[in-house]
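All protein chains but one are shown at their positions in the complex.
Entry: chain A
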Amino acid sequence: MSETQPILECRNLCISYTTRSGEVPAVVDFNLKVMPGQGIGLVGESGCGKSTVALAIMQYLGSNGYIKSGEILFKGRDMREMSEEELRSIRGSRIAMIYQEPMASLNPSMKIGEQLMEVPLYHEDINREEAAQRSFEMLEAVKLPDPTRIMGAYPHQLSGGQQQRVVIAMALLSKPDLLLLDEPTTALDVTVERGIVDLINEISAEFGTSMIYISHNLGLILDTCDRVTVMYSGEAVEEGTVQRVFTHMRHPYTHGLFATIPLPGTDKNERPLVPIPGQLPLPHERPQGCYFGPRCAFFEDGVCNGDHVPMSTVAEAEGHYVRCARYADVNWEDHDHEAVATKSVKSGKTVLQVEKLKKYYEVEEDPFMAMLSGSEARQVKANEDLSFIAREAETVAIVGESGCGKSTLAKVLMGLEEATSGRVILNGKELGKTDVRSREAETVNSLQMVFQNPFDTLNPSHTIGSQIGRVIKKFGIETDKNKIREKVGELLDIVKLPREFANRRPRQLSGGQKQRVGIARAFAGNPSVVIADEPVSALDVSVQAAVTGLLTEIQNELKTTLIFISHDLSVVRYLSDRVVVMYLGHIVEQGETEQVFAPPYHPYTEALLSAVPIADPEVQQKHIVLEGDIPSSVNPPSGCPFHTRCPRKIGRICETDVPPVKTMEAGHKIACHLEDDVLNGMEPVITMPDDAGEAPQNAEVG
């Protein structure tokens, strides 16, 4: 049978790095076949070797990385045997790569047009006019508005989404056979991400380009790829078509991975997420036999820790491979992770009340220039007229994309910034205008924060114990040295870390462990309100599940109010009781979680919901793509802040008048000009398989 030749093939690829502690095998026995026009997904958590594979394909492994054995065939030719000259002509012309950070991929001192034209000028024999024409057409193809302006712009004059489109245009200019995408949308907001993902899909259909799409986000893989390879600790553990792997996964790791993502239907109390126990082994500490063995529920002595487990074909499905010695013994349909349902805690009295809160920043302009131009100081309206409450033991999520003012709100609440006007009342005390240092100790205790970046949240110079101990001492909970040590130990127990960690320094901890210490620190003073600013967004999914689980558990026990700031609607739906949706400093919608996630929606919430990638092929999702980017808060649109991108804009009124806040049901408020019957007539964005019968006709599978 004459098969078409694969564009790229990796055969038994082993890649190692040389480091201080000797040779580190980063990728072991890796196989991959990319057929023309195919999209291959590469999924895994950080440290699993997925980016190393991409770098090896580009032959960019750096000075200390090398291909130990195996081969990489590009159209049947081994890339390792090509000369530097040949490789250069292949890179960027036959194989193009798109990286995570668009700004880092563009030269900041060159105009976009020049950078684009370089590609055909270098790889092909054409003149500048033709190159300019091609670049212009390509900018149109990636749907950038006003290509003429963009050709003459510098990278910093474009938004992140536009920059990534330029990078994609640049990659496509040479009409490559293979496109390597390494987390191309991770740095972007969800609504912008949705546009890029759609663009990638259209391109692969239109140009017939093969793709290798690297991501940690299973939902995005489902949206873009035909086949998927799941990687764990440097090797592929499961491979097959996306539909097959996502519905009938056979490897315990893949199974565990899906149990850790907050898919629709999970619930923090009734169906909590199940974290994978243990940690990813370091490359030189990989166990004998199956690398996943020590963390696996189906581990069997003698079977799983013997010889290295080979990839085998799943009996009932052609083209589905799994690296598990026991996959046939386990009845997957029956098996459900032992999710332990917990009782939900009733929310109590109002603890925190925010009333008409405003925060404006003055933009500092050169006073001399301001005098010349006669302009007054400009203001950034970070928060505009915010009102919401949070009750005892309740989780209130504040959702929004970058620039929506959610971090400013956190700063005002914490007393690091002073409110311009409005009130913040905590346990009956007004705080909006008091700086953190002039607050009473009791108030400071009762309002604490968990930070986003695990690598920044702890001071690298001090031990874990002394950092938690300092909080205990500062808040006057204990003063005796031994009692403080005892209390530190108890707190470490609560966040499920060994007590010996008290003597460790932050660099000896993993990201998830650091975040646990951050949680211990925030809860040390028995606070009544904890503000968590994106506490899990920098963590791997399996670690996310453990950390969110921990937060819920402590919260239930201590009846703490949690203000959960996030851009990730999946986590928000899973974790929160009430949701506040923000856009450009305004609250556009708020209500109980079920109310916000079901119609009627604010048009922005509707778009946000449809943009979230969901890693479940059985869930139906309506498809709404917002145009353009989020406007700058220095110069916000008049009237409704969302009118520039709103797909349901009704006319002039949206541009001139600030929309009224309508109460749809008890506690469910939407700020929109749309008539009540239009709002009430909206269809649900996400449809679960159970009630698929009622799914609207025009809904596309996302």
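What to note about this one:
Quick note on the criterion: contacts are C-beta pairs under 8 Å (C-beta built on N, C-alpha and C of every residue); 3 or more make two chains touch, one makes a residue touch a chain; residues count from 1.
One rule holds for everything that comes next: contacts and distances are computed from a predicted model.
The listed options are "NADH-quinone oxidoreductase subunit L", "Cytochrome c-type biogenesis protein CcmE", "Cysteine desulfurase" or "ABC transporter permease", and the UniProt record of the chain not shown names that protein "ABC transporter permease".
Across A:229, A:448, A:528 or A:644, the residue that sits in touch with the chain not pictured is A:448.
Within the complete assembly, A:474 is the residue of A:156, A:308 or A:474 that touches the hidden chain. The chain not shown here is touched by just one of A:137, A:206, A:270 or A:456, and that residue is A:456. The chain not shown here touches chain A at positions 20, 414-416, 436-437, 439, 441, 444, 447-449, 451-453, 456-463, 465-467, 471, 474-475, 482, 485-486, 488-489, 492-493, 499-503, 518, 521, 525.
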